[in-house]
Structure formats: C-alpha cells, structure tokens
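The structure is given below, and queries will be raised subsequently.
One protein chain is absent from this view; the other protein chains keep their places.
Right after this comes chain A.
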Amino acid sequence: MSSVAVSNKKGFGATLWDYLTTVDHKKLGVMYLFAGTLFFAIAGFEALLMRIQLMIPNNDFVSAGTFNELLTMHGTTMLFLAATPLLFGFMNAIVPLQIGARDVAFPFLNSLGFWLFFLGAIFLHLSFFLGGAPDAGWTNYASLALYSPGHGIDFYVLGLQISGAGTLISGINFIVTIITMRAPGMTFMRMPLFTWTTLISSTLILFAFPPLTVGLFFMLVDRMFGANFFDHTMGGNTIIWEHLFWIFGHPEVYILVLPAFGLFSEIIPVFARKRLFGYSSMVFATILIGFLGFMVWAHHMFTTGLGATANAIFAVATMAIAVPTGMKVFNWIMTIWGGSVKVTVPMLYALGFIPSFVAGGVTGVMQAAAPLDYQLHDSYFIVAHFHYVIVGGIVTAIFGSMHFYWPIMFNRALNEKLGVLTFWIFFIGFHLTFFLQHFLGLMGMPRRVFTFQADQGWDLFNFISSIGAIMMAIGVVLLVINIIITAKSKPLNCRDYWGDGRSLEWAIKTPVPFYNFKQTPLIRGFDPYWLEKHDGNKEGMIYAEPLGDIHMPNNSILPLVMSIGTFIAAFGALYHPDGVAWSIPVIIIGLGITVASMILRSVKDDLGYHVHVEEVIATEEHLYGKGGNK
C-alpha cells in the first residue's frame, strides 16, 4: 500500500482496477459526476426527440408507442439517474473537505452505493434492447403500469429498486459522516450551507426512499409473482401506488433542490465577496422545507378524489412551503446586495437561477390552490412548472457548480469564455422551451400527448419550444466540449482558485492528496478559510493535531460483486412471468452472490492501513514540490 501514494504512472489495467475497487470519496465523486453526465446526455437526447416530434402538428417522426417510452425514460432517467448522481458527485467530492474529514463514515458503503446506482441504471437502460422501455410515465401509475405488455415496466421496477437501494445507502452514509466526522470546532452552526443541505436532503432520502422501495416491491410481485396489491378484482387498490409513489416523489423534489440551494449558497457569497446573509435563517429554512416536504404529497393527487377536506389541508401545507423558500431567495438577494460582485460563470448561473426558480415557485403556489389545479392538472402548465424548478433550480446549480468546483475536483479550470457562451445559449434556450409551455397548458394542451391537430393556436408555441430545446442541446454539447478541452489544459496546482473562497474546501491545495488534510484542521468559526486569510495565516488553516500517521480504509472489489449479484437476480425476476425454467435458479444464484459477499465482508477483518509520516511528507513534496512551490 505504501507506494501507491507516490507512484502516479500506472497502466490502464491498474487504473481501471483502482476505479473499480476505490473507496476514496473524491474518486467516487468523479465517478458519480461522469455517470450522471452520461445519463443526463441520454435523457436529454430523449427530450430532444420528443421536441422534434412535437415541433409541427400531425408529425410522425416517432410513433405513439415510442413517444410513451421516451417520455417515461426521460423523466425517470433525469430524476433518478442524472440529477441525483450529479448532486451526489458534488456531495462526495466536497462535503468531507468542507467538514475537515479524511473520508466519509463508511467508505465501503459509499462504493456500494455507487455501484448499486450504476448497475441499476444500466439495467433500466437495457430495456431499450430487450423488448421495449417502460411506457407508463415516470410516475408509473398502477392502473396503467399493471397492464402494460412486455417487460418495460419490469425493467423500471427492478432497475429503480436496485439504484434506489444505492441512493438510500449513500444517504445514510452522508448523515453519519456529517454527524460524527466533523473536525474539531466545526459545530453544527458553523457548517457551510452545502453541508447543511446535504444533511437535510440525506434525511429526506432516509424517509422518502423506503416508501418507494415498498411501492416498487408491490408492483414487482403484482406483475411478476401474481400478488394482488393493485388488482381491484382481487380486492387490491391502485390508489395505494399513488400514495406510496408521491410520499416518495414529493420529497424527492426537495432531495434534489436542497443541495442545489446549498451549492448556490456557496457560490453567491464567494463572488459577492460578502458573508452569506442570514446564515441561521438559511439553516432554519432548509430544515423547515425538509419537514414540510413530507406533508404535501397529496397535492399531486387533488383530482384523484380524496375529498375537499384532504385537498384543503394539503393545499394550505403546500402554500406554507413558499415561506421558507422565500426566506432563502431574499437571503441570496441580500447577500448580493451591496457586495462587490464578480460575474464569473458560476455567478452567472446563480444570477440566472434566482428569477427562473422564483418563476417555477410561483407557478407551484398557483397549483397549490386545489380548484385551480383541477384546470391545470395534466396540462403543459405542469410541464412548464416543474421544468422551471428542475432546470432553473437544479440544472443551473449543477452546471454552475461544475465550473465552481472543477479546480478542486480535477485540478483544472473550465474555460470561462466558453462557459459564458454556454450559459447564454442554454439559458435562453431554456426559457424559450418552457416559458411558452405555460400558455400551451392554459390553452388546453394536455401533457404526454405524442402529437396534436393543427390550427388550435398551439402550432407556433410548440415550434418555438422545440427551437429552444435544440438550443439547450447545443449548450450541453458546448459544456461537454469545454470539459474535453479542459482535460488537456495545464494543471493548476494552486489553492483557492477563485481568490475569494470562504469555506474549508478552498484552504486545501490542489491536487487534493488521497488522505485530504495532512493534519486535521481546527475550526475557529463560520467561513474558517476566510477567517484564517483575514488573520494573515499563509497556510490557510490551523491544525488540531501534530503531523502523524494517517489511518485510511482499504480498497475493495466486494461492492461491485454485491451489485452484480443483484443485477443477475433482477434478470431472473424479470423473466419469471414468461414461465422460463431458469428464472428462480437465477434469482437464487444472484442473491447468493450478494449474500455471500456480505458474509465475506462481515467475517473478514478490514482494519484499513496507516500512511506513515515520511510517506505523507514525500507525497506532499511530490504534489506541491519542496516548500510547496511547484
């Protein structure tokens, strides 16, 4: 183990093996980021195909059946397999640095969470090649999904079951990390906002994913093993799916948007060059949004017929969420207000985010009024609303943070000029696509239709919307080009790339050594790096311990093996309803592999290893040169 730290030239096989077995939060963060980008591109391509189909009336670019598969896979992939892993990428890469930790609490589980997510995602996407993708919408309502022919829905259920388990595991890991692994002095009320939102959104994962697991399990046994949860002729009830799905589905929105809020709360103070306005109220608002997020799921079901009383309660609870969210928006504005603003690419995304997200929030409050929702339900107004929230809130956060954190994650900076161009093309394309969809909805165009008749007043708006979608696609291609160009650029080897970093992650020099901080830092207050800079501390931090041996976790291939086991078992379950003889044996073999690896993990001691002081010094000299001046 000792030579790993210093040697940096490795063959392809060794590098691959390193990534397959790694438990390093920084490498897993990079893997999450690239896996998320891959699925983001796939789902974006699906969206583009849909917009081309809807560009002109009576189009026959794709068939109605294909359109259903596209809209289902677009929604499912974007939420579960693109936005979630992209945010997990930042959480993994940044949160341990922000709290001054060596790694996450359970590095092994971190790796397991990634591989479960990734293999679940691959499994879901195999559906395209094995008889058709799921086609019942990302909400997969049981009354529709139960009777969908072929294996599409089975892929959805099993793929999400596997990747959902990975997400839950990662969520638990982040909670424990933030509770137990904070550096001395890093009290809860000194934690950066991104760490706070990671904590709260992980807590939401903790309570939101089990209902989804249960719902997916019901769907699985109903479709594949003859159970009757949703079959009304056998006493079942399809509304149970709607409840379970939305008890998960609404918090899922906050699971994604809270870390996005956190990222902007990091970006804005750095470039406004002011302390974050109203830190405690930001924390309070985050917790309140997380809490209220669980009280509002039935606002997706106003038209299901729960009755006036239930609708009224959920309507009021939904409107209440606007209060803490509004607090956040005003705090961001007050942070910018009077600041000496430096408009870099991340700041551009932040400035674009505020009005876009507010627009999405306001239409959300409109829909919270249950009587109005009867008009808006299942129309393009809804599509416009949630894309304003998701693209305007989450995607801008992800793109902005890519620029913001690229120096820490890759020791290189994304190109600013290309970044500005990307921002404008993407941002204008985004508003072009979705702004007019509000009006399409109000004019009565239903969502999830594969074509429409001409001369209903919808033609022009749909055409413009499709042009906007093409612009968004160009923006994403430019971002990918930027990433490729940057990969060939010179390494930065610097600290605090933006010059105005405030929290602890900026105090560490890039490239970040595999053990993070050579000594655990001592935190003296909120914005610790800014405090130290202010006091003229050249090193950027003071330390809580002398330089000593560092304890690190061992790499392991077992997380991948466990995930492959569930992947194999899923194939057995998938083909069970076809009556093939091998389905049950395959399930047993797959789960056997998983259980055997778990037992192996349990009985084999994994004590980690120590990096000795001399190796730490050698590594630091290798990375930064003697005296830190490379």
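Everything below uses one rule, namely that a residue touches a chain if its C-beta (ideal position, glycine included) is under 8 Å from a C-beta of that chain, and two chains touch if they have at least 3 such contacts; residues count from 1.
To be clear about the criterion, contacts and distances are computed from a predicted model.
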Exercise. Select, from "Cytochrome (Ubi)quinol oxidase subunit III", "3-isopropylmalate dehydratase large subunit", "Branched-chain amino acid ABC transporter permease" or "ABC-2 type transport system ATP-binding protein", the UniProt-recorded name of the complex's unshown chain.
Key: "Cytochrome (Ubi)quinol oxidase subunit III"
Quiz prompt | Option touching the unshown chain, where A:A64, A:M234 or A:V365 are the choices | solution = A:M234
Quiz prompt | Contact residue for the chain not shown (choose from A:P57, A:G131 or A:P210) | solution = A:P210
Quiz item: Touching the missing chain, which residues of chain A?
Solution: 105-106, 168, 171-173, 175-176, 179-181, 206-207, 209-211, 213-215, 217-218, 221-222, 225-229, 231, 233-237, 240, 243-244, 247, 599, 602-603, 605, 607
